[in-house]
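Inspection log for the structure reproduced underneath, given as structure tokens.
Heads up, one of the protein chains got dropped from this complex, but the rest are sitting where they should.
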Amino acid sequence: MFSGFSLFPTQASTLAPEVDNLYLGVILITGFFAVVVVVCVTYFAIKYRDRTGERIGAPITGSVPLELGWSLIPFFIAIGIFVWASIVFFHIVRAPDQTLEIYSTGKRWMWRFQHIDGQREINELHVPVGRPVRVVFTSEDVLHDLFIPAFRVKADAVPGRYSAIWFEPTRIGEYHLFCAEYCGTRHSGMIGTVYVMAAADYQAWASGGGATEGGTLAQRGEALFTQLACVTCHLPDGSGRGPSLLGLYGSQVTLDSGEVVTADESYLRESILMSQAKTVKGYEHVMPTFQGLVNEEGVASLIEYIKSLQAAGNRVASAQ
Amino acid sequence: MAGHISPKSTYLTIFGALMACTILTVVAAFINLGNLNFPVALTIAIFKATLVVLFFMHIKYGSSLTKLIVGTAFFFLGIMLTLTLSDYLSRGWFTAARGSTSAASIPSITGPLTTGARPLEQTPQNNPPK
Amino acid sequence: METIVVEEPTTYINHQHTVASWLLTYDHKRIGILYLIVVTFAFFLGGLFATLIRLELATPAGDLFSADVYNRMFTMHGVTMVFFVLVPAVPAVLGNFAMPLMIGAKDVAFPKLNLLSWYVFTIGFIFTVASMVLGGVDTGWTFYTPYSTQGSESNVLLTGIGVFITGFSSILTGVNFMVTIHRMRAPGMTWFRLPLFIWALYSTALVMVLGTPVIAITLLMLVLERGLHLGIFDPRLGGDPVLFQHLFWFYSHPAVYIMILPPMGVISEVIACFSRKNVFGYSFVAFSSLAIAVFGFLVWAHHLFVAGISPYSALIFSFLSFAVAIPSAVKTFNWTATLYEGAIWWKTPMFFVFGFLGLFLIGGLTGLFLASLGLDVHLTDTYFVVAHFHYIMVGGAIMGYFAGLHYWWPKMTGRMYNDTLGKFAALLIFVGFNLTFGPQFILGYLGMPRRYHVYPPEFQVLNVLSSAGASILAVGYVLPALYFLYSLKFGAKAGANPWKATGLEWTTQSPPLPENFRTTPVVTEGAYAYSKREMRVA
Partner (left out) sequence: MPNGTIAAHDEHHGQHHPALQHHFQDLEQQHEASTLGMWLFLVTEVMFFGGLILAYTLYRVWYPTAWALGSEELNIYLGGFNTIVLIGSSLTMALAVRAGQTGAQRATVGWLLFTMALGLTFLVVKFFEYKEKFERFHVPGANFRFEGPESPHVQIFFSLYFALTGVHALHMVIGVGLMTVITLMAYRRRFSPEWYTPLELAGLYWHFVDIVWIFLFPLLYLVDRSHHIV
């Protein structure tokens, strides 16, 4: 029982040392103030003790310079911490380009993961070491939260839209994966294991033994795209009743309200499930809603398929 | 008791103004002002509410404390609206970095398996229970 | 003491004896006692849940209760403690009792409304207890949608209505206190002669008036959505569950200041009395209360940093959260400076103040960790948060409540309690508290999520420590109940002013007259004029 005892969790991602340094820094700063106050209170309480209850304290009412000093100095220190912490925060929320993407769905009480190469797993997540990984996830029912302490990342899974976390594992091993947003009876059972593998092992695992039945995620999406007859309207050359999806992902789209939005995962997801919400300018409101016809995993595969429809040259260029 | 007594004519004038504003707001709603329809409707409503507060509710003749209290209500209402909308309106600004690659297209798997200066340790730590 | 047979003086306690005279009283002092009874009951109910939670968590496996029962335990612990103990404890019990006395008024501005708010509070509590008896509720005290509207199969409606009703008690108390402080002060009691407890209560009342209606409407929307299928937060319709969190925390973060501001006011009173000094920087302490009340409304979304809000918005809220730390720091420094060159009388209330200073300090400083965006991502929803808010709300607010209770108990009852036992209780609570919640900071950084019924075995050592501390804490909380009850019958008679304190409440007899003062007092000097006392004595 004592074997696993430690004061700090394992540092297993590039973000972990950053967060830990910040943690130690804030501990030092706040610790200093804590010690000052505790020492002063203790010292004064003993030194100025009056056992009789009859004496009167010194007639001191206050000091404006002191007040200003102990308002402004902590304020500037606080701003310092704020800036430092915000820099770390933006490292946490802003994923680098060219991440390995994994789709995930939280559902009471399990996590399902889908890899682009077609692997699917439950409550287990295999990732390669030394590569930035981005997990895009949503929830099928209530709020959940994907939390991997060893990587120092966490985000709520909100039904109806996508959240994402990213991390670059630095250490091969097995780590906890928790649901950190209360989700009902077996909330504490909604846990899993992250396996950080050597890149070669990961590649072997990802393309391994028949688990990729149904092809890669994009291939499954393509099959679904045909099956749901999306293909009849969304013609590649843009002559159909719906806009062409070629090169759509990541582009700027003008809606019929005049608003311009970026076609990211959440936009694509919303357009599939609530097709009337954001219609592209120049097109009729004719697309049916696919809510109830396609599950979250299907949506993820469709999105991955749409992502794969980048202009061929585009993709190569961005990869270099 | 020192309450302000307004003449009847004041109340009738205010009532007339409120009626006029009601008609104005309906008429304005039927004119296509583009995105301005909502702000116009809101402005008229705020104007009407101000009239009621000032004259029907006698704030015009009230103490500065009462005025302060009314101001406080709308100040905090404003805080609630603006700070919440600061979230909703800026959500779209943040777009995540792009690019997804499959495992098969990992550019180089022969390169050094390290990140930064940290050498990889092969010993798994913090193993969860099996 | 020799026993002299004296006619019992008329007091607010003995002038009428029937139960009806208590249940239909308009006297703010009696209403304070009524609140004390309900709040004490709620405190021990919530404490019972806490004990059972800690018992379960002593082992990693869920071997004492089922997951369902455990989830109901922590929910009911939270609901009871937040809405029925922390929010009303100091303002409704001590504020009701002491505030009119301290400003030299005969009563609060609206005595009937005051009684009504006690009834509303009690009815809300009965609803909540009924929901517990009928099987409890398992959403967490935060009632997050869509779990509370669609997922949970427990008594969300009944609890929601209970808390909704209780909210009106808070609103009425807030309105009543603000009007009382504005309009009922004795002649000469100017704003800057007010005791700092009054400033704190005023700031609290402001938060109650501005914040509570928002939780009321939010819970109403929740109840309508669950009961009548309105769809305001429903993601299946395109509604946003995060909107519920915005609305919920718009009240519930300022509510933390409803809980902590009045105890801060108590600390100022007690520290001045037992140091025999002015509070250092009176006006800074007074205005910091108002500043906390106002800034408290600008920071709510720091509970939502990982909930899916815009990172830019998170930046704003993080900055404002750091800003709200400053007035709290100012208060702490001023209290410390007040001790300097004081004549510090080590009595029980002062021991609770020492405990408050230590625990509130840790609670406040760990708040900076959570305001820091980069750290909050890792720390939020873990035991670090649990430890942090317990340091503020139990270490701070309950310590301050106990300080105030021990300070005004002689005034409320006319009896002295055992000082040695009191100091011992303060010490027990301080030690037990740190042992309970200190390890939870480490647990949180290690990544143990909150609201976990079972947990990985490597977290057990710290959890066992925490549970051990909780048992000490429980003894520490039961002890005052015992010696307080004992003092009612056997305690030494307290004179009008057993602490030799300044303040109008100490100029009248203990327990006070039904009408508080024989003649309306006229105030000629500021609060805490201890330094002028020698001249008066001489």
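Read from first to last, the chains carry the letters A, B and C; within each, the first residue is number 1.
Here, a contact is a pair of C-beta atoms (placed from the backbone, for glycine too) under 8 Å apart; a residue touches a chain by one contact, two chains touch by 3 or more.
Predicted model, so just to flag it, every value in this text is computed and none were measured.
J.: Name every displayed chain that the left-out chain is in contact with.
T.: Contacts of the omitted chain with visible chains: A, B, C.
J.: Which of C:218, C:289 or C:418 sits in contact with the chain that's absent?
T.: C:218
J.: Out of C:239, C:327, C:395 or C:432, which residue would touch the omitted chain in the full complex?
T.: Here the residue in touch with the unshown chain is C:239.
J.: Mind pulling the subunit B residues that touch the left-out chain?
T.: On the side of subunit B, residues 1-3, 5-6, 8, 11-12, 14-15, 18-19, 22, 25-26, 29-34, 37-38, 41-42, 44-45, 48-49, 52-53, 55-57, 65-66, 69-70, 72-74, 76-77, 80-81, 84-85, 88-89 touch the unshown chain.
J.: Could you please point out the subunit A residues that touch the chain left off the display?
T.: Where subunit A meets the chain not shown: residues 257, 274, 276-277, 285.
J.: Residue by residue, what part of subunit C touches the chain that was omitted?
T.: 105-107, 109-111, 113, 171, 174-176, 178-180, 182-184, 187-188, 209-214, 216-218, 220-221, 224-225, 228-232, 234, 236-240, 243, 246-247, 250, 502-504, 506-507, 515, 517-525, 529, 532, 536
Going forward, only the chains that are shown with their structure count from here on.
J.: What is the distance in Å between the mean C-alpha positions of subunit B and subunit C?
T.: Spacing between the chain centres: roughly 31 Å.
J.: How big is the gap, in whole Å, between where the Cα atoms of subunit A centre and where those of subunit B centre?
T.: 26
J.: How far is the middle of subunit A from the middle of subunit C, if each middle is the mean of its Cα atoms, in Å?
T.: For subunit A versus subunit C, the centre distance works out to 35 Å.
J.: Identify all positions of subunit C at which a residue touches two or more other chains, and write them in rising order.
T.: If we look for residues of subunit C contacting two or more partner chains, we find 242, 311, 456-458.
J.: Going by the contact rule already set, what residues in subunit B reach two or more other chains?
T.: Each of 94, 126, 128 in subunit B touches at least two other chains.
J.: Show which residues of subunit C lie in contact with subunit B when the two form their complex.
T.: These residues of subunit C touch subunit B: 182, 210, 214, 242-243, 246, 250, 297-298, 300-301, 304, 309-313, 316-317, 456-458.
J.: Can you list the residues on subunit A that touch subunit C in the complex?
T.: On the subunit A side, the touching residues are 1-9, 18-19, 22-23, 26, 30, 33-34, 37-38, 40-41, 44-45, 48-63, 66-67, 70-71, 74-75, 78-79, 81-82, 84-93, 108, 141-143, 145, 147, 149-150, 152-156, 158-161, 163, 176, 178-189, 191, 274, 277, 291.
J.: Which bits of subunit C are touching subunit A when the two form their complex?
T.: It comes out as residues 62, 67-68, 71, 138-140, 144, 146-147, 150-152, 235-236, 238-242, 275-278, 280-284, 306-308, 311, 314-315, 318-319, 322-323, 325-326, 329-330, 332-334, 336-337, 339-347, 354, 357-358, 361-362, 365-366, 368-369, 371-378, 380-382, 442, 445-447, 449-458, 460-461, 499-500, 530-531, 533-534.
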